[in-house]
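Okay, handing you the structure first.
The full complex has more chains than appear here; those shown keep their coordinates.
Letters A, B and C mark the chains in the order given here, with residues in each chain numbered from 1 onward.
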Amino acid sequence: MKFTLTINSDSGHHAPARRALGFLRAARKSGHDVAQVFFYGDSVRSALESSIAEQWRNEAHGIELVLCSASADRFNIDTPPAGFDIAGLGALIESGCASERVINFV
Amino acid sequence: MSEKHWLFVLQGTPYFDPLVTSGLDAAMAAGAFGQKVSVLFTGAGVLQLLDQQSPPVDSRHVGKTLTSFPLYDIENIYVDQRFWEPFTEQALPLEIAPLAPEAIAHLIASADHVMSF
Amino acid sequence: MALYTLDNPDHLPQVAPLLTREDALLLLGAATTLLFTNREQLQKSHATIKALNDDMMVLGLQLDQETGEFSASYKDWVDLALEHQQHVHWR
C-alpha cells in the first residue's frame, strides 16, 4: 500500500518528526511504499537540524522528502539540505491523490 | 491530478496557535488543485468562525480568509455543535452546518484523506 | 494573596480548587471563552475573576452586560499584580 506522510508541526523535542521516522521504518519493513514525506510549518525548521536531516537522509532512498515552500520562505531557507526538495502544497496534494493513505504527524 | 475528498479538521485557537494558518492554507491549496474539500471546525477551532476578530499586527485575518473559501470551491463547511453552541450568535456571515458527533463520524468516513491542524 | 493567570480552558478544574477569597484569576487567550462556556461556575467563585479584554478582542468575543463586569485592561492586570504578592501562570 502507498502512503504519504505529513509532519505538520514541531512540538517539543521534535516528537512529530520522531514518530514519522518510526512509522516510515516500520511501513517499509512491512513492504509498503512511502511516496512522500511532506514537512509543513515549523517542522521545516527542524528538518534543517543536522542530526535530524541525517536520520531522514538515511531512510530517504526512493522517497520524496519535501519541505513546504511557503514554510521555507518564512524561515529564509533558500537551499534545501541534501536529499530534500522544496515544493508547494500542490506536491502534497498530488502525492496524496496517488496514495491510499495520508498520515499526519502533528 | 485525480480528485479525492479531503477533510480538514481544524482545532486551533486563531491568533494563538500557529497551526491555524497552516490548516487554512492547506485547505485552500486542495481547493485550488481541484480536489473535493470539506472543512470541520472543532474544539478551540470553532473560534475561527467568530465575526469581529481583531488580528494582532502582522497576523493574517482568519475570518476574512474563511469568507474567501467559496472562491476556492470550498463549500462544505461544518462545525462541531458541541463546541459551537455558546458562540452561534457571533458567527461569520458564512454558511456553516453544525454537526452532532454521529454526523461527524459519518463525515470522516466519507473522506478519502483527513488532514488535522 | 495570589494572582493566577490561565491560558488553557481545559485546566480550569485544575486551578479552581486552589482559589481562595483573596485570590484573583485572570483568564487569557483561549481561556477567555470560559466566560461563555462556564459563566455560572465563574460567577459563583469567591475569588476575583477577570478576563483580558485585549485577548477577547483579538478572538472577536463580544462582551454583553453579564460578561462586561469580567473585562480587564492591562492597567487592571497591573493593579491585580500590585494587590497580590504572587503571580502563578497555569498553562
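Here, a contact is a pair of C-beta atoms (placed from the backbone, for glycine too) under 8 Å apart; a residue touches a chain by one contact, two chains touch by 3 or more.
Just so we're clear, the structure is a prediction, and the values are computed from it rather than from any experiment.
For the complete assembly in this file, the formula in terms of the labelled chains is A x2, B x2, C x2.
Going forward, only the chains that are shown with their structure count from here on.
Chain A and chain C have centres, each the mean of its CA atoms, that are 40 Å apart.
Remark: chain A and chain B have CA centroids separated by 24 Å (rounded to whole angstrom). Averaged Cα coordinates give chain B a centre that lies 28 Å from the centre of chain C. Partner chain B is touched in their complex by these residues of chain C: 9, 29-30, 33, 36-37, 57-62. Against chain C, in their complex, chain B makes its touches with residues 13-16, 44, 47, 50-56, 63, 86-87, 90. Chain A contributes residues 6, 8-9, 40-42, 70-71, 88-90, 92-94, 96-99, 101-102, 104, 106 to its touches with chain B in the complex.
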